[in-house]
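Only one protein chain is missing from this complex, and each of the others stays in its spot.
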Amino acid sequence: MKKLSVLVLWALTATLAIPLAAVTPAAPVLAQDDTLTVLCTPQEDWCVAMTQAFQEETGIETSYVRMSSGESLARIRATQDDPEFSVWWGGPADAFIAAYEEGLIEPYEPELASVLPENAVGEDHSWHGIYMGAIGFCSNVELLEELGVEPPTSWEDLLNPALKSNIAMAHPATSGTAFTTFWTIVTLKADELEAEEEGAGYDEEGMPTEAAIDAAFEYFAQLHQNILQYTRSGAAPGQMAATGQIAVAIIFAHDCVKLQVEGFEGIVVNTFPEEGTGYEIGGMALIKNAPEPEAAKRWIEWALTPEAQAIGATVNSLQLPTNPDTPISELSPRLEDVNLVDYNFIAAGLHRTEIVERFDAEIAPQPTD
Amino acid sequence: MAETQAGTLVLEEVSKVFSQRGGQGDVRAVDRVSLTIEPGEFVTLLGPSGCGKTTTLRLISGFEMPTSGRILLDGKDISHRPPNKRDMAMVFQSYALFPHMTVFNNIAYGLRVQHTPRHDVQQRVERVLELMGLSGMGNRRPHELSGGQQQRVALARSLVVEPRVLLFDEPLSNLDAKLRVQMRSEIRNLQRRLHITSVYVTHDQVEAMALSDRIVVMNNGQIEQIGTPEEIYRWPVSRFVADFIGRANFLSATVQTSREKEATVTLLGRTVTVSASALLPPGTIGTAVLRPEALLLEDDPTLEQVVVEQTMYLGSTVEYIVRLGEQRLIVVDADPRPGRVFREGATAGLSFEPETVHLLAEPAI
Partner (left out) sequence: MRTLTRNHRIAEFRRITQDPVLFVGLVIVVLFVIITVISPIYAMVEESLTEKGRELFERYLTSPVYQRIFRNTMEMGLLVAAIGTALGFVLAYVQVKVAVPFKRLIHFIALVPIVSPPFAVATAALLLFGRNGMITYDIFGVRYDIYGLDGLTLVLTLSYFPVAYLNLRGMIQALDPALDEAATNLGASKWRVFRTVTVPMLIPGIAGSFLLLFVEAIADLGNPLVLGGNYEVLATRIYVSIVGLYDTTAAAVLSVVLLVPSLLVFIVQRYWISRTSVVSITGKPSGTPQVINHPLVVWPLFAAVMAIVLLIVIIYGVIFAGAFTKILNVNNELTLDHFDFVINGYGSEAMKDTTQLSAIATPIAGVLGMLIAFLVARKKWTGRHALDFATMLGIAVPGTILGIGYLLVFNGPQQITLPVIGTVTVIPKLTGGRAVFGGAAAIVLVYIVRSVPAALRAGVAALSQIDPAIEEASVSLGADNFGTFRRITLPLIRPAFLSGLIYAFARSMTTISAIIFLTTPRTKIMTHQILNEVENGRYGNAFAYCVILIVIVLAAIGILAVAVGTTTGAEKTTIEGAA
């Protein structure tokens, strides 16, 4: 009886406490930020390593949420009146370009911006590049052998009917990796069209034409027949290939190498399309109306230092650092070795929303035969 | 036991309407019931199931609230007072003992709710345990008791709070016949001793007659008659009451003259003066109520002749079913002497004792 009363009392207090507590306003933002909330787009272990290092370095209590690139953009857009995050770290730059276009980013120029390559600095210093990496094909050797298919070395190879339900990529709506993949095809199609007829692939401003985009959609509609599943996060298809659920994953090459290092050596192999592949410049930006602007600026300064950029390699995140002073891991796939397309980040950023919505409406929900 | 407060209970034109789902119209469970119960009086609400007696009790207790009318306790309107503030205690048909508490805690419950000092609780519970013959059973759980003991606990639980009114909802109907008779007299004695106003609901007329100062006979939500057991039995106001209380034969009687509570009628060929429930103009045909024991069979060819259809020899009495024309009548001979028992198929003369006949205003069927 006693015990029961105590429990009831506890419950009642809790019931009453909710509305009561709800009335008290949220704590006011302190001028001197002692916390930082990071929206982190790369793989989780890197997010952990970064936030821990920053916290140790500065004493600022740093927490993060990992979200894929498209998810992040959607979330920032949805909460722009009262942002939850102060800094957005990682994910292909085109998402940052789209975000700046929509007024979701506050430009901030860190000291180390000057050491970055030219293409790693966004318009008005809206964003800064932190790493780079190229799209590749991460294949399960054993499965490919069984299917009698060589590791793909071109985008056309992926359309091989033998690979039906054996390819995975992420959903461009949620994943920057997948969007980079999509824009790579747009660029390749634009080049093809331009080669046939001047002005068919690119408009006067150098932007890929609608025809190029339509051609890319045609390609993905065909590829769709071979896709087993569109995952939420960009690197997830790599795991599916590694565990033998699919033969080929379209992911960033460094994520494939990460798998090899972490136990799947010999199980997965990384190849690149010969006709050219896309690459990302991982971005970083201060979110507009950030609740912890000072801490966020400090993060941005710090994240460009060689020390901070070297953290990725310690957790096998083998992207290429943008600060030239950062030592590069031997394992990192080098962009010099790969045929890269002329990836127009700005055009990609501007077309992002439209493409993603169209993909979600036209490609993803289609049944396969 | 301390002297309880007065406890005059008045019902003024109390009605209870239950609205039914699905638009089937409303049901008038209690229909303009007015009743005054004096302090210390034991009143029974009697009637067939569905007559509104239980609803009336629940209106008094506060578990239902009247649709219209007022209920007054010692002059105060309590119609809308919640049941826990009415200073009444109810004894339920199912006993409704708290199954998770010991007998002692069951009885102490009401006192504890009133924040009675611990010492007083102990004393008063023990006194009532003793009063009810339950000494030493305080630590038992309800399910370890017999039905009679459980009913005693239920009663004790209600008595210990010394309510102004005690309410009983068919408290004895779950007991076997013998125990019922025993509990009946216990309740009667206790109530007389403690002088608590009591309202008792039952459908058992014998129980009602054995217990009550007054009986309220109800039918279709209305009061048919209020009276002492004897009044109800001897001078029923309606066929329904006459039929419900005891057994009755109904015969047509032609009114000659009629006075207050009395009438001279022609019945079975005789002109007799009998009690009457209403003034009836001469010439009208009323219904005479003849209790089975008021009828006599005699070997007399001058009397109205009946055919004996069935004879049941019950030792102390003999019951007959006889046919008079189209009608069947019950006759009880309370003093069957040898050689005076009529066989089935025999004819006999039917006579009656006029002083036990009662005339109703309703025409006979």
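Each chain gets a letter, A and B, in the order it is written, and its residues are counted from 1.
Operating definition for what follows: a residue touches a chain if its C-beta (ideal position, glycine included) is under 8 Å from a C-beta of that chain, and two chains touch if they have at least 3 such contacts.
None of these values were measured; they are calculated from a predicted model.
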Query raised in the report: Looking at the whole complex, which visible chains does the left-out chain touch?
Result: A, B
Query raised in the report: In the full complex, which of A:T209, A:T231 or A:N344 touches the chain missing from this view?
Result: A:T231
Report summary line: By the document's definition of touch, the residue of B:G7, B:G69 or B:G110 touching the omitted chain is B:G110
Query - Touching residue (missing chain; options B:M88, B:L251 or B:A348) - result: B:M88
Report task. Since one chain isn't shown, list which residues of chain B touch it in the complete complex. Result -> 17, 19, 26, 61, 63, 65, 67, 80-85, 88-90, 92-94, 96-101, 109-110, 113-114, 141-144, 154, 157-158, 161, 167
Query raised in the report: When the complex is taken as a whole, what residues of chain A touch the one chain not shown?
Result: 1, 3-5, 7-8, 10-12, 14-15, 18, 21-26, 37, 39, 43-44, 48, 63-67, 70-71, 74-75, 77-79, 81-85, 143, 146, 165, 171, 173-174, 227-229, 231-233, 235-236, 238-240, 242-246, 263-264, 267, 291, 356-357, 360, 364-368
